[in-house]
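Have a look at the structure below, then the notes.
Every protein chain of the complex appears in place save one, which is left out.
Note that the chains take the letters A, B and C in the order they are written out, and that residue 1 is the start of every chain.
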Amino acid sequence: MEEQLHYSIRTDLALEAQEMNVKDDPSSSDRDGVEVHENKKNDITITYVTVDEAGAERIGKKPGHYVTLESLAIRKQDKELQENLAETMSVQLRKLMEACGIKDMDRGLIVGLGNHNVTPDALGPLVTEDVYVTSHLFELHPETVAEGWRPVSAVTPGVMGVTGIETSNMVHGIIKEIKPDFVLVIDALASRSINRINATIQLSDTGIHPGSGVGNKRKEISRETYGIPVISIGVPTVVDAVTITSDTIDYVLKHFGREWREKDRPSNALSPALNPFERKTLTEEDHPDDEQSQAVMGMFGQLAAHEKKQLIKEVLTPLGHNLMVTPKEVDSFIKDMACVIAAGINGALHSGVEDGRLESY
Amino acid sequence: MEEQLHYSIRTDLALEAQEMNVKDDPSSSDRDGVEVHENKKNDITITYVTVDEAGAERIGKKPGHYVTLESLAIRKQDKELQENLAETMSVQLRKLMEACGIKDMDRGLIVGLGNHNVTPDALGPLVTEDVYVTSHLFELHPETVAEGWRPVSAVTPGVMGVTGIETSNMVHGIIKEIKPDFVLVIDALASRSINRINATIQLSDTGIHPGSGVGNKRKEISRETYGIPVISIGVPTVVDAVTITSDTIDYVLKHFGREWREKDRPSNALSPALNPFERKTLTEEDHPDDEQSQAVMGMFGQLAAHEKKQLIKEVLTPLGHNLMVTPKEVDSFIKDMACVIAAGINGALHSGVEDGRLESY
Amino acid sequence: MEEQLHYSIRTDLALEAQEMNVKDDPSSSDRDGVEVHENKKNDITITYVTVDEAGAERIGKKPGHYVTLESLAIRKQDKELQENLAETMSVQLRKLMEACGIKDMDRGLIVGLGNHNVTPDALGPLVTEDVYVTSHLFELHPETVAEGWRPVSAVTPGVMGVTGIETSNMVHGIIKEIKPDFVLVIDALASRSINRINATIQLSDTGIHPGSGVGNKRKEISRETYGIPVISIGVPTVVDAVTITSDTIDYVLKHFGREWREKDRPSNALSPALNPFERKTLTEEDHPDDEQSQAVMGMFGQLAAHEKKQLIKEVLTPLGHNLMVTPKEVDSFIKDMACVIAAGINGALHSGVEDGRLESY
Partner (left out) sequence: MEEQLHYSIRTDLALEAQEMNVKDDPSSSDRDGVEVHENKKNDITITYVTVDEAGAERIGKKPGHYVTLESLAIRKQDKELQENLAETMSVQLRKLMEACGIKDMDRGLIVGLGNHNVTPDALGPLVTEDVYVTSHLFELHPETVAEGWRPVSAVTPGVMGVTGIETSNMVHGIIKEIKPDFVLVIDALASRSINRINATIQLSDTGIHPGSGVGNKRKEISRETYGIPVISIGVPTVVDAVTITSDTIDYVLKHFGREWREKDRPSNALSPALNPFERKTLTEEDHPDDEQSQAVMGMFGQLAAHEKKQLIKEVLTPLGHNLMVTPKEVDSFIKDMACVIAAGINGALHSGVEDGRLESY
């Protein structure tokens, strides 16, 4: 999370990249190089996005597998939902590890990116403190290690502003010395959508660019760089004022779109348009048509999503008002999310650990 | 900050209450019962708002004196500006104390409202830890106390969600037992404007309603309740999505308004419209007229400020998206602000303490 | 824990007061006014000490009931033992509450004494954060409260060095305002024995003198002061250099005593003398006789316990070396102990809470 957003191009979530593409250019077929499957269970929406070379170019995400878990477990501070989320994450992470060819006793290195003194950026370091670390036991007291555990180490490289060292260099030095069989990287992300803050976990086998390394192959932490599987775990924890505004305007437009249509509809039930996780099916039906948009929001309402964001950004940035913000409850949200992710990792890495057990660390 | 905002009626800042009133009802004379003076020095804007009974009814704030300091010292993380701000606060707080009839050796009680485990709400408790506390020395070792100090105690009553006790009751019990000559109350506020977050300090002699006590005379901490002067110090530290959106839309409208007018103007210099602290002079000139607003933002652009907020709120709230948010850098912002306010209080309360000295507490 | 120890007279634990008395004056019958029962279960030693007026004068503790739980659950960082300890504490606390006449729906106030910024003194404030607080729900939303819960509030008055207010005054003000039916006070104590640090919990119905209030009736928090039951929960978390040395010298003497006797004994098994929780039965058998003591430790070895302490204190104090110390692992010990005590309280106060459940707070 060292860098801010670059509007017109980038999102850290493949799911969003794919949606943006479809929305802004509805004529394009969303099946060209990008496969999407969705699955719901226990209040969790799981979306599988597979991107090939063609899709990569189209949506601007690296080819590979992306699994997104969406749940309000953290924001609702609901312990039971959090256990479900950790359990589901264990299952999905295990599948992804298997798909990457990671074996039962392969040695893992967990890398918690971020700054433990900046709460919304402390997710990585907090997860690192909560995962089970066993490498030293395997090395020094192998006789004490029971069945069902694998060797795992965990590091928190810090951020460049505090260490003076580019994070990717630091991680590089550690990986070369430790020589793990695979790497898990955890990072807090900037979100492009207010409803994903602390409500989404993305697993991916495509690696990660810590901080400013974007577009610089050498700075990447990925299978290409190290020749070992690298799985990244990302959670959006902050959002900027531009995104909040743009999202809200969209909700207002949808609201008016819905109101107009409802005049002709018999049912007055709560529209699915208002459920933020019902995104895909809504686009065509609920969004007001051009004429309506113009009536409600004038020329502004007719802009495409990225144009709207670009315009808002151009207005806010010179004023110093494009703040990156995080929910007021950031302290408990981040602590709970770290707990869920650590439990998700522990369950996936060690067959001896029960899935979905949130320890009181 | 225990309660959320009530849009159509309330703001914690008299400055905002006064502006909202003028804006929404331009026909009203802003001089009826509300006097406003402004003063700038050292990058700090000081606004004095005096409200009498008539004004109180009109703008919905209690009669009394309100002094607002506006500065970007914290958000720019500029140590020197922070020292200036603390110094200015000492001067203004001392004046307000004198106006309230507080004497040199009067015994003060500092009350830090808020929750020290929720960073954006931890301002009060942090200030309480940083102020000089001397009451026990006066009582137990009076011979050790030098000239230039007065007896001061400090308490952090906590919040109802953690104590189970209404904050005003807790404070009431402590004041009745301690019997101070005057009270200073520090609280984090919800802002109605994105540009005031961690950039505004309001001093007032009208007391405070901690938490949900609004409108309930018995729950107030004020001169009326205790018969002693109560000075409140409030800082906006959070803002909600509705406000961010509404503010941003206003900036966008102003931007277009400026663009249209600039076509006819020779100068192309950075418009004062874009300086957020130049508010009052802009309203009429820079805001687009009705026709422009409609072109840019349709019917939405023509709504009055509070109508816009009300509408946005009606859309966001059922979605669970009207998050209260705080800047990503909340940890250091709150720590620095607490440091400034404690220094401001220390300088004002004790003639032996130099104004504007930020100790490393 | 605001005050340091006063050697010749005082210990906060009735158990120790009773033992000291017996040891230093073996001719006295330990049954005069002091009844002692001991009970062991699940690695926990429970000692019941009942003191009447005569005993009070003899051992210097107020008349009343004292229940001491001894366990190495915290120091061994053993989760299961910690659950046992919490469960046992719930049972014992419930009994003591019943004996005090506290009824099922009586309203409780929990007072966490201490300073949350000084880790070994942060036990009270941490417990306060971890207990279930329900008073406000009973008052504001009574319909939401299920069976099995009672109204409970919790406060952390802070310490005089930080507030400037004598702690007992602060608590007094709050109790008078809140008017609870009974009070639970939690405090960290100074220990007189190295083996009790973070290994002992004392429950008592005799109230407490926070800080320097010793001997001042008005400053006491007790049934006499308020007319309602006051139960105190104390845990030794620090020890001074004098005590460490004195204890260690005793262990060395015992060691030699054992060695001498073992020459005549067939068995070479680990002597019960070395089990620190086997105290009472050892005194006569294991301690070396006078001649042995003199040989091993010279004239020093022949001093009575309190004379030894007094002498060591006289040597160390002028050097500034009578430090109060706490185990290196203080951060996790205090956190775990707070968790156990909060669970113990929650189980005892609310019939709807299962005993011995350590929540991940």
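Observations on the structure shown:
Everything that follows uses one rule, which is that a residue touches a chain if its C-beta (ideal position, glycine included) is under 8 Å from a C-beta of that chain, and two chains touch if they have at least 3 such contacts.
Quick caveat: nothing in here was measured; it's all calculated off a predicted structure.
Check A:His65, A:His172, A:Arg223 or A:His350 against the missing chain and you find that the one touching it is A:His172. Considering C:Ala86, C:Val133, C:Met170 or C:Ile312, the position touching the chain not shown turns out to be C:Ile312 (whole complex).
In the full complex, the hidden chain is touched by chain A at residues 116-117, 128-129, 133-137, 151-158, 160-166, 169-170, 172-178.
The missing chain lies against chain C, touching residues 72, 75, 117-121, 194-195, 197, 238-239, 241-242, 244-245, 247-249, 251-252, 255, 274, 276, 293-301, 311-312, 315-316, 318-321, 323-332.
Operating definition for what follows: only the chains that are shown with their structure count from here on.
Ranking every chain by how far its Cα centroid lies from the centroid of chain B, the top place goes to C. The rotation relating chain B to chain C, fitted on Cα atoms, amounts to 180°, rounded to the nearest 5. Mean C-alpha position of chain B lies 45 Å from that of chain C.
Residue positions of chain B touching 2 or more other chains, listed in rising order: 117.
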